[in-house]
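I am attaching a structure below and will ask some questions about it afterwards.
The other protein chains are all here in position, but one chain of the complex has been omitted.
Here is chain A:
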Amino acid sequence: MPATPTNVPEPSRTDPALLRNFCIIAHIDHGKSTLADRMLQLTGVVDQRQMRAQYLDRMDIERERGITIKSQAVRLPWDPSEGEEGSGTTHILNMIDTPGHVDFTYEVSRSLAACEGCILLVDAAQGIEAQTLANLYLAMEHDLTIIPVLNKIDLPAAQPEKFAAELANLVGCDPEDVLKVSAKTGVGVPELLDKVVREVPAPVGVKDAPARAMIFDSVYDAYRGVVTYVKVVDGTLGKRERIRMMSTGAAHELLEIGTNSPEMKPADGLSVGEVGYLITGVKDVRQSKVGDTITQLNKGATEPLGGYKDPKPMVFSGLYPLDGSDYPELRDALDKLQLNDAALVYEPETSAALGFGFRVGFLGLLHLEVIRERLEREFGLELIATAPNVVYRVDMEDGTEHEVTNPSEFPTGKIDKVHEPVVRATILAPSEFIGAIMELCQTRRGNLLGMDYLSEDRVEIRYTLPLAEVVFDFFDQLKSKTRGYASLDYEPTGEQSADLVKVDILLHGDKVDAFSAICHKDKAYAYGVRLVAKLRELIPRQSFEVPIQAAIGSRVIARETVRAIRKDVLAKCYGGDISRKRKLLEKQKEGKKRMKMVGSVEVPQEAFIAVLSSDSDGDAKAKK
């Protein structure tokens, strides 16, 4: 192991020529966090005693699920042991950790914009996955220097030759140029760092210009308020400076500026090409938005850096506390999560069936899952989430237009056109599954855009698909039809008009808003039949007959009946039975509290959960 570098340049006084800003693009489980761990150790910023696995992943959920939601930047001093730079000149490597999932593409693109190079890290036993490929294309669009690396070469199942060829093909290099490392054992990691120094270009900026720093991440910390991660493109930001957010014009005092190695370390400032954090005392990440440009308040820059976008939710779901009295806790929890998540939007919503809750907008399904899991785990809430839906635009014949984020808001009356969002989906899979994948995409109203072989037996299939079809258990279906081998990525590409209708579910004649869904006309019947049959299994018999109907407008398309219960009485009640019977009654009353009244029908919570959970079969329990 090389000695810990000496004469490490200080932040704000580092020659840009010695800077290397890079990120690591990798799929979940392909070993990015482990590689980052090795780099922290090799460069001596974390000593052996403090080292813990996946050092940079802060949230429990991140560590458990093996995904990184929020990115960070770490300043690593590195003294290359070989090459033209030779030994003795300590370089500063800024490793910018990127989120690894399709939902966070915008955040990825901002992280990439802060880099000049990237390490493309791929599992030598599995090959590249769709999301990694998508991020690779994104990196190429940003003109980053790509360093292809195969990880886990120590695994018995590793096929380094095969996947080196695949990577070389994608990146446009020789298979020999693909580095082979084991992040676990550390083999090949020093060579990789050397290669970063050698190949990644130094950042270029104008030193004497007004400062322009791009925000690539913004994190809420309970003790320090919002910590904003930036890359200084031009000029210098000094400590105690007054700054301005260029998208909003808001001014803030810089309370602290510094770098991470990997803990926060205050500095005098950040100069051209440098990456670090700053703290202004704002309490909400929406005041410090990813992609925004920071400049000085006085004599600041006039032109922001390009690429800023407001995060736009793509998927909506209603979140309701299982116990209605938890509503205030749910509101507080969402408020807290929003401090750290500029993409999270929500507004109060009332459902006749589910009570008070929120309609919450997410970037995508993973975002939804992560938020829901955090609400349940970190805040101890029990939730019912309605089936996720996308945003529809409805043109009426009278020329008015509606935006529908909740099926129950779908307008009645003469509809001219309904527009739905569409995505461009990329699926990578072994070629034996081409048929199964195409069949799935066809049933989901997909249009084939093209197909390419990545290697002899792996293909990339591209489809246009309605987002609504993707958010409804598409990924699960894809996984099951390809025995888990396929990977998926998608990006929004606009909208299309389609023959969409709202299917309502009526219980005993009363519409249950939570079960309404918008779906394609050709699928409405199947949807109605399936849901009605499922509800028949889940709704206990009542003292009267309960018709369950699916309807489009006033037209009933499916019907089932829950027969009236005729007998609900225990035969015997003598001396020794009385206490037992009273206790049973108390228990039944508890059970009754967990029933939701829909009109006059008692519906168990489990019915809502089973119907609304996105897996199509649910875990329907036989009714008693």
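By our rule, contacts are C-beta pairs under 8 Å (C-beta built on N, C-alpha and C of every residue); 3 or more make two chains touch, one makes a residue touch a chain; residues count from 1.
The rule is short, and it goes like this: contacts and distances are computed from a predicted model.
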item: Name of the absent chain as recorded in UniProt (options "NADH-quinone oxidoreductase subunit C", "Simple sugar transport system permease protein", "Heme chaperone HemW" or "Putative xanthine dehydrogenase subunit D"); value: "Heme chaperone HemW"
item: Which residue of A:414, A:555 or A:572 touches the chain not shown here; value: A:572
item: Residue in contact with the excluded chain [from A:298, A:400, A:497 or A:543]; value: A:543
item: Footprint left on chain A by the chain that the document does not show; value: 543-544, 563, 565-576, 578-579, 581-582, 585, 588-589, 592
